[in-house]
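Missing here is one protein chain; the remaining ones are kept as they sit in the complex.
Moving on, here comes subunit A:
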Amino acid sequence: MIKKFDKKDEESGSGSNPFQHLEKSAVLQEARIFNETPINPRRCLHILTKIIYLLNQGEHFGTTEATEAFFAMTRLFQSNDQTLRRMCYLTIKEMANISEDVIIVTSSLTKDMTGKEDVYRGPAIRALCRITDTTMLQAIERYMKQAIVDKVPSVSSSALVSSLHMVKMSYDVVKRWVNEAQEAASSDNIMVQYHALGLLYHLRKNDRLAVSKMLNKFTKSGLKSPFAYCMLIRIASRLLEETEGGHDSPLFDFIESCLRNKHEMVVYEAASAIVHMPNCTARELAPAVSVLQLFCSSPKAALRYAAVRTLNKVAMKHPSAVTACNLDLENLITDSNRSIATLAITTLLKTGSESSVDRLMKQISSFVSEISDEFKVVVVQAISALCQKYPRKHSVMMNFLSNMLRDDGGFEYKRAIVDCIIGIIEENPESKETGLAHLCEFIEDCEHTVLATKILHLLGREGPRTPSPSKYIRFIFNRVVLESEAVRAAAVSALAKFGAQNDDLLPSVLVLMQRCMMDSDDEVRDRATFYMNVLQQKQKALNAAYIFNGLSVSIPGLEKSLHQYTLEPSEKPFDMKTVPLATTPITEQKTEMAPVASSKLPEKLAPSRQDIYQEQLAAIPEFQGLGPLFKSSEPVQLTEAETEYVVRCIKHTFANHMVFQFDCTNTLNDQLLQKVVVQMEPSEAYEVVQYVPAASLPYSQPGSCYCLVRLPEDDPTAVSCTFSCTMKYLVRDCDPNTGEPDDDGYDDEYVLEDLEVTVADHIQKVLKPNFAAAWEEVGDEFEKEETFALSSVRTLDEAVGNIISFLGMQPCERSDKVPENKNSHVLFLAGVFRGGHDVLVRSRLALADGVTMQVTVRSGEETVVDVILASVG
């Protein structure tokens, strides 16, 4: 890179670089003059500089050549030229990992570090520690201890910092220097103080008591160094977080007092620490917010940036706390630093009123092309939050987003926009058509396969239900012609959905399918052939089952079942009903996304929670032969949080049995529990078949015991039951310190709370993306309808929530969201009943003096319908 002839530089004439055309071999050749006597310090200095420059440019030095140069360099210690000596130290540090036998300079460095020349001592210590390993460290330990408490600040600082670097390598040795570090911490020099504090914390950070003592001491004595104050604030807030100390603790007072420090750096650190504390009240935030507000008008860009960035974070959790700063933020939206302007605008978008949205959006679009991708993502996130807050503003947003979508940008940025548009479409039915149109335009020229397939999937789901579905066909078919395999396959699936739902489009879709069957890729051809044949049948039920709603089984489960089937081939065909169902992800928790592209980690297809349970249960011999696991419930607490024993229960449902898994934790450190069993007394005709005890339950190590129960066969409608539970066990007292148990034990028992089994435990949630098609598919053979009055319920939202949690079924078509200001609503629920029977529930709700509910249930099995209606009643 250096060797390259730089034309531009040559032409400009100015700024010539004396290092421009350096050749490593020539420089190493020159390094031979290190061996000449007398030493010419100035020339040697120049050559050393060249070597360091080359190393810094990333030039590769072979071990032999590096070692040769290094050994030649050692001769330069004979010279007394200060700068030359200092450059030797630098060379040693730079070459420590490249050259061999660097330890030969140990004695020279030790001499310099203990010598009379103070200028040499600090740098010599740092160079020495760089080449020292654990075994060598013992030899210089005495010098290090002396250096730490040396009265020359640079020596002490160098020793402290080098010790810190060496903690990773030789913790045990450095630990012995705690007393010296303690002494250094009371030094008058601000840097020594800071370094000593850093080292002390690093050595003690695992000992909470020691850290808290240290904090106590330094917060009282007061430090001079602003750096040390920042460090103390960080330690204090970390300790507060770990101990979950209340905000009335002296640590919090200390942090708050730092808001009045004379150094801006400390004030900002304190404000930032308070803002980042979990569960901070508005009153506690107020002083921090007001200092940040002051910083907003600082002439220093870094300070304005820091302030507005922190306010932006506050606005995510406590928008009202930031409203006071709106005026100051307004002044920043024209800041010449675009990062500051962007942060100010996104903060205002969170705190401002609906009326200011248009103005802010206009402002931001004037410079959106100037800011970095990271900030664009921040902007998009702010918009997406805004859309949820002010749904009526969607047209402004949509316009803005589509403009952004047309601009250049990386994958993360585009993905954020696409996600945001999809979010808006799902929230606002009115925006659906414009949103889809923008997305169609985007996939016409989209280099990201993931986004293209995602959009195609969305088009397939939403497109057929728009007033004019035919206009999407062109966009989709273009993909089949132009794109990669994955996109083509997705496009074929989307096309099929149009054909299945719109009869007038079916002939054209079939023609297009025919073309796709000639595709060069297997997957695309297979899909086209499959859909072609299904579509030609023109049967609603087939369409629903194979085109709209797809498989609802868990993929890892299917893989396992098929593998099992191939191992033990049988006469019977493979039965899909034996495959465990996919648990619908409990609404993806919207993680508060940091503006950082943190999603660099590849998203692995993690086995679901249920697959893990399936595996665990299958490993227990008693539970073999129960068939596939149908459903696992969320854990139910059977004890209060702060009791001697903590027990929670997970209900696993199988085709004809239930297994109750009790996760028990013993919180008494002087007891060892053995043979732990939870005895269950059912209220109905449930029969307890077997107990599987937990062999031993030492202090604070959770263990599981199980209970197997057979479901009543003669009365399939008996779906709910109450069990009274008692934990029985053998107690052996033990030494709290060693955990050594006594020889004898005694039996004891502990009464737990009752456990309820409800209808929800028998139904697995299944998402039907197209509820109407599924409704038709099941048919009205076993349809039943009944009307109920829910007198205690006051709002539709509450009623919907209650029904969903009671039946444990999956709301479809986003019908779990009740539009505002309506007094009637239809809720669609889908699920699979134990045994593999599809169940669909349509529930019409009307609000008037309580809620009236008309429930219609369809299923392939009559008893299932009865069970549901009976349990609702």
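Convention: a contact is a pair of C-beta atoms (placed from the backbone, for glycine too) under 8 Å apart; a residue touches a chain by one contact, two chains touch by 3 or more; residues count from 1.
Note that in this section contacts and distances are computed from a predicted model.
Set against the options "Iron hydrogenase", "Coatomer subunit zeta", "General transcription factor IIH subunit" or "Ubiquitin-like protein", the UniProt name belonging to the omitted chain is "Coatomer subunit zeta". Set against the missing chain, the residues A:F375, A:F442 or A:Y645 yield one that touches it, A:F375.
Across A:H195, A:K454 or A:K497, the single residue that touches the chain missing here is A:H195. Considering the whole complex, the residue from A:E65, A:E141, A:E264 or A:E684 that touches the absent chain is A:E264.
From the options A:Q57, A:S484, A:Q624 or A:T787, the residue with contact to the chain not on display is A:Q57. The chain not shown here touches subunit A at positions 8-9, 14-19, 42-43, 45-46, 48-49, 52-53, 56-58, 82-83, 86-87, 90, 93, 119, 122-123, 126, 154, 157-158, 161-162, 164-165, 191, 194-195, 198-199, 201-202, 205, 227, 230-231, 234-235, 237-238, 241, 264-265, 268-269, 272-273, 276, 300-303, 305-306, 309, 313, 336-339, 372, 374-375, 592, 594-598.
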